[in-house]
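Shown here: the complex without one of its protein chains, the others still in place.
Then we have chain A:
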Amino acid sequence: MVYKITAEADRQYIEEFREAPITHHRSPGLQRVLNVMRLYRGGDQYILIARKEFQDYVIGRMPPLRDEPIVIEDDLVLPSREAAEWELFRRRWHQITGETIALNYEEKPA
């Protein structure tokens, strides 16, 4: 059976992810959470849309069949890939655990 994410067991990884949403090495526990979150189970798939490379990102939702258009959420513009990863992590955390993460992502200097 695939690992079941729970708020009690996995809350400890939230700050680790916020600190470095895209990084070389992670704790095995956080990587397991991410792998499970990212399992494709059908339906729309979240994607990252670069409206201007390296500067301007929005989140999109790609439908299961190509006949339907990609939904572009251009009401939320994000300045970096990392900010987009954090936004998606928060959504998935809420979807899985019911908890809301209020913390925002803090951009790091390049």
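In this text, a residue touches a chain if its C-beta (ideal position, glycine included) is under 8 Å from a C-beta of that chain, and two chains touch if they have at least 3 such contacts; residues count from 1.
Quick note on the criterion: contacts and distances are computed from a predicted model.
Engineer: Choose one: "ABC-2 type transport system permease protein", "ABC transporter ATP-binding protein", "N,N-dimethylformamidase" or "YeiH family protein". The correct choice is the protein name in UniProt for the chain not shown.
Structural biologist: "N,N-dimethylformamidase"
Engineer: Which of A:11, A:38 or A:94 sits in contact with the chain that's absent?
Structural biologist: Of the listed residues, the one touching the omitted chain is A:38.
Engineer: For the chain left off this view, which of A:5, A:48 or A:96 is in contact with it?
Structural biologist: A:48
Engineer: Of the residues in chain A, which ones touch the absent chain?
Structural biologist: Against the left-out chain, chain A lists 22-25, 31, 34-35, 38-40, 45-54, 56, 60, 62, 64, 66, 69-70, 81, 84-85, 88, 110.
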